[in-house]
Every structure is written in C-alpha cells, then in structure tokens.
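Omission of a single protein chain aside, the complex is shown with its protein chains in their original locations.
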Amino acid sequence: MSTVSPADQPPFDPRVAAVFADIRATRGSDFINHFWRYLAFDSALLESTWAEVKQVMATPSELDPLTKEMLYIAVSVANGCGYCVHSHTTAARAKGMTPAQHAELLSIIALAGKTNHLATALQVPVDASFDQDH
Amino acid sequence: MSTVSPADQPPFDPRVAAVFADIRATRGSDFINHFWRYLAFDSALLESTWAEVKQVMATPSELDPLTKEMLYIAVSVANGCGYCVHSHTTAARAKGMTPAQHAELLSIIALAGKTNHLATALQVPVDASFDQDH
Amino acid sequence: MSTVSPADQPPFDPRVAAVFADIRATRGSDFINHFWRYLAFDSALLESTWAEVKQVMATPSELDPLTKEMLYIAVSVANGCGYCVHSHTTAARAKGMTPAQHAELLSIIALAGKTNHLATALQVPVDASFDQDH
Amino acid sequence: MSTVSPADQPPFDPRVAAVFADIRATRGSDFINHFWRYLAFDSALLESTWAEVKQVMATPSELDPLTKEMLYIAVSVANGCGYCVHSHTTAARAKGMTPAQHAELLSIIALAGKTNHLATALQVPVDASFDQDH
Amino acid sequence: MSTVSPADQPPFDPRVAAVFADIRATRGSDFINHFWRYLAFDSALLESTWAEVKQVMATPSELDPLTKEMLYIAVSVANGCGYCVHSHTTAARAKGMTPAQHAELLSIIALAGKTNHLATALQVPVDASFDQDH
Partner (left out) sequence: MSTVSPADQPPFDPRVAAVFADIRATRGSDFINHFWRYLAFDSALLESTWAEVKQVMATPSELDPLTKEMLYIAVSVANGCGYCVHSHTTAARAKGMTPAQHAELLSIIALAGKTNHLATALQVPVDASFDQDH
C-alpha cells in the first residue's frame, strides 16, 4: 500500500530513467529500492532528493560510510520511520556492520531514548558551560 | 526552571554522593552536569541510570567514543531534547569532534529528517529483500 | 490487526448508527472508513470525535477545504501516523489535489522536517522580534 | 516569549471572562495558568478546549484524578511539550503525587521510551494473539 | 518482516534460554512474545532489557500493575510504536482493563496530544509558580 503509484515498469519518464541509471552506477547494483520508485511520481522531487542523498551519503567525507549509515538509522528510529529503519539497516550491513555493532548501536539508541525522556520529564536547565553562543 | 529540586549542595544523601564520586572518577573531572543533579531527587533512579550510561557510553566497546556521542546527538535531535543536544554536543567536542565533523553530522541528521518525512508521506512498502525474518 | 474490534455489521448501537448516518449525510457517500468503525468501540468517544471533526473540517470557514486537508496531512506525516496520512491524502485527492500540488506539499513537509532538525541541533535562540508577548 | 499576546488584564472579552470564571470555579482557585491566558487570543478555541479539558479531566470517571494527571504527563513527555510537563506535574503534585510516585512514573516513562526505540529499531512483527480485529 | 532474525526454535543460546525461562516464570505463562524473540539476536541486550522490564513492571511498587500498563500505552502511542501499543494493550486487558477504562485512557491520550500541539503552537511561557528549582 502506498499513497502514490510507483514507477515500476519501463518506459519511464526520461528524467526518472536518468536518476535510476545514476543510482545504479553510484551503487554498483541493478537494484532500485522502493523509496526511489515511489518518489518517482514526481521527477523533480526525485532528482533533488537523490542529488542530496548522493552528495551527503555517497561522497567521501569526514565520516566513514558505515558511521553515516548508523547515524541515519539512529534518526530514523527516533522518528519512527519503519521503511527508513529497514533500508538503512540493510545498507549498514552491506557496508560491514557486524551483529555486535548492530547490538551496540541499538543499546545507544535505546539509552538515548530513555535519557531524552528523563531530561524532558525533569525539564533540566542547560548548564552555562555548554553554551557556545559568544 | 525544573519540575524537581536539584541536589546541588552537600551534604548529600550518601547514595547520591557515591554516584557523584563515580561520575567524577569515570570522567576525570570535578564537574557534575545538571542532568545528574536533578535526577538525584531519587537516588535509586540516579543509580540505575548512571550505571547504564557508564556501561554503554564509558566502557570500551565495538564503537569508538566519538561515534557513540554523535549517535546520541542524532537520537536527541530527532526526539527534540534540547538539554540532551547541548550535553552530548559538548561531550562530542571534548572527544575531538571538529567543526567539519559537526557540520557533516548535522547534514546527515537533516537529510534523514527529510527522507523520513518523505517515506512516511509516501507510505512506501518495505522491499522484500530487506527482510531478515527467516 | 487492531487493538479493538470494529463495529462493522448492523445492528449497531443506536448512538453509533446515528453518527454513521451523519457521516454519510455530511460526506454525501455511503462509505464509512475504518477509523470511525474502530472508534465505535466506545459510542461516546465516537460522538465527541466526529462532532469535532465535522465542526473543524466540514464547516465553511476561513481556510478552504483542500488547504485544511493538506494541513492535516502535514501534521500526520510529522507525527508518523500512517493511517492518517492515507486517509487524508485520499480526502485531499477527492477535494481536487493534483499530483503537482501533492509533490509540492511533500517538498514543503520534507524541507520543514529538515530545518526543524537543524534548528534543534543548533539550539537556535528565538529572535526578539518574533515575540508577540507584550 | 509567545507566538500570540496573552489576555492578562481585564476587561476581557465576555466569552473569555466566562471561561476564566468557570476555570476558577471548577478548580476552586483564583489562579489561571498561562495556557488559558494565551489560548484566549481566540475565544472560540478557548471555549471548546476548556470544555473538553473540563469534561475529560475534571469530571468523576473510571480513572482517579491522579492517574489521569500521570497519564497526561506521560504523553506530554513523549511529545516533548515542556510547558505541558510543567503544568501537569504541578497538577499531579496538587492531587497528592509523592516524590516516590513521581520517581516511579519517570522510571516507567523512561523504560517505555527505551523499549519503544528498540521495537522500532527491530521492526518487530505484531504477535497474532494481540489482534482484537475479529 | 524485521531487521533481525528471531530466536524461535530451540536449542537456544543458554543465556537466551535462561531469560526465556525467567519470563515464563515471572508471567506464569508459556507464551514469549515477539519482542523478546527478536531482541534475542543479542543475548546481552536481551538480558539487560528484561532485567529492567522485570524490575520496573513486574515488581510490587508505588503504582498498581494496571496503572503502569496504561502509562506504558500512553508513552507508546505518543512515540508511535505500533508493536508496543499492541503488546501493552494486551497486557492491560490481562490485568483487568475494561472497555470503559480503555475508552477513557484513549480520551486522555487524545486530549493530551491535542493540548500538547496547542501549547507548542502558542509557545506558552512556563508559569513561575510551576518551578521547583530552588
């Protein structure tokens, strides 16, 4: 079920086809996951979203690729996006995440969820020494 | 402002004092941040929470200390916990996070926030190949 | 699957039947979607919820009906309510939302999700000029 | 700071004055907290919101008044509403919540926050026996 | 579908078997729900999570068992954890929650969700009298 129809059969809109070709080339795989197929209901939204994902996630940068996927999982869990949790857990595994690393990732996410709730329940005032606003 | 009164002057409850001493020894610093001072309104809750934070965040493990702090920031941002964002950004800086790493962390969190919203708006069905349930 | 049993076969509780009749009359359609059928496990909760939805969403007001549905979608996406995203996207289409408007709606929701995360990560102080508290 | 101006000086709009009088009578106190003063920027919104709060929270019902306030705190913490956490923690204390009950409330909220994150990270399928949909 | 494989057939890891045995003994039932079977992909995470759930939820304390389950439901709804809503609604029913109590619980959760959104939209400043920070 989805709120839009997927682009799952050729011939596609040429703009969609170009993005799909770039996804395949960037990832070195023929597989296009559902997120892109459904987002393709609007070619401009598909293009701009893929451009940003490619820039942030698939370009060599300060952080290593596995760390980036684990950060993506952390945000997706806290935001309750089931699809995103699935897709980025799969990506993290493909980039070498071991079961032990997965378990540690979950223990940190769970602990942060716990202390986030505690700090909000206590309405703890921010320590003056944390401030960078000067 | 807070929903409870802090433990900010000695003499403390001995159980609180013991936790504060362990926080200082573990961190090698005299500073006790507000989260622990306000959580000290209940010594049992303080003890169990610190024990878990120490185990997960201050014990050598699969992931390096800076990665762990960045994951904590990611969850805290998505959960909207201002205090937690402040405290763990300060901790990440103390563990060596550079401005460039901070900026990249924010670009990943922001992108995940964006695509989380898109996937939820599209109600994208999970790809069969993501499933580990077998 | 649900946490309650639906009211999906007549004869109904007369209070449920009255609400269902009013939903049909207000919408000009025989179709009663699942939300109301499951909420009918408690007739008082059904009555008060429908009364409020009818007042806010089905009464001529400052905002046009399509804008109101798009606002409902925006909140439902941010809150991660899959059912609500589905039902209000369907309602928005019935009120004339075009694919281009749908795509623009998603681009705004996605951008807001992104900058919400950035502002929270930065803990930006509110500008004095924004304040209406005088 | 607020996004609207409060109604904090008489003479008020008579509809606002009537709601304020009913709040005072219902609570047996002269104090009107900020939520109502700011919501008073729109008298209809003030009236309908107070009517619902009075019906749900201030009318004898299945659940006792303190349990109702603790449930309100639980939702408000999870939704990250600082003002609501403050106002309902104050209300719970006024209805007899002890420090030990407050600490236990926080330990349940924190644990639920933790396991909510774990279940979402694992994407646990719902057990068939939980289903009431028949 | 899940992001990990469940432990659903003996022989198990002895640490997993020990936790499952304790769950059965504590609950007086042979049934082990999915949350624990999937969390068992990491025996240490299973052990620590069960120990905390047992301590907080299955040990006699200030709050009665049904109130504790309703609080868990409240947090789980606000956090959008479908699995958790199902499992704790089932648990609350097993502990005696009536349909009338369930309906009242939902009316409080729904009202809190509503006023949480209003207070955030208004950015209501916290009343000085709510402060416990002294």
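Note that the chains take the letters A, B, C, D and E in the order they are written out, and that residue 1 is the start of every chain.
As a convention for this text, a contact is a pair of C-beta atoms (placed from the backbone, for glycine too) under 8 Å apart; a residue touches a chain by one contact, two chains touch by 3 or more.
Since the model is a prediction, treat every value here as computed from it, not as a measurement.
For the chain that does not appear, the touching partners among the shown chains are A, B, C, D, E.
For the chain missing from the display, the contacting residue among B:1, B:17, B:58 or B:106 is B:106, taking the whole complex into account. Residues of chain B that touch the chain left out of the display are 80, 85-86, 89, 99-100, 102-103, 106-107, 110, 117, 125. Annotation for chain A: contacts to the undisplayed chain at residues 1-6, 48, 52, 126, 130-134.
By the touch definition given at the top, chain D reaches the unshown chain through residues 1, 3-4, 41-42, 44-45, 48-49, 75, 79-81, 133.
In this section, only the chains that are shown with their structure count from here on.
Distance from the chain C centre to the chain D centre is 21 Å, each centre being the mean of its Cα atoms. Counting partner chains per residue, chain C shows two or more touched chains at residues 1, 3-4, 48, 80, 85-86, 89, 106, 110, 117, 133. Interchain contacts join each chain to each other chain, per the touch definition above.
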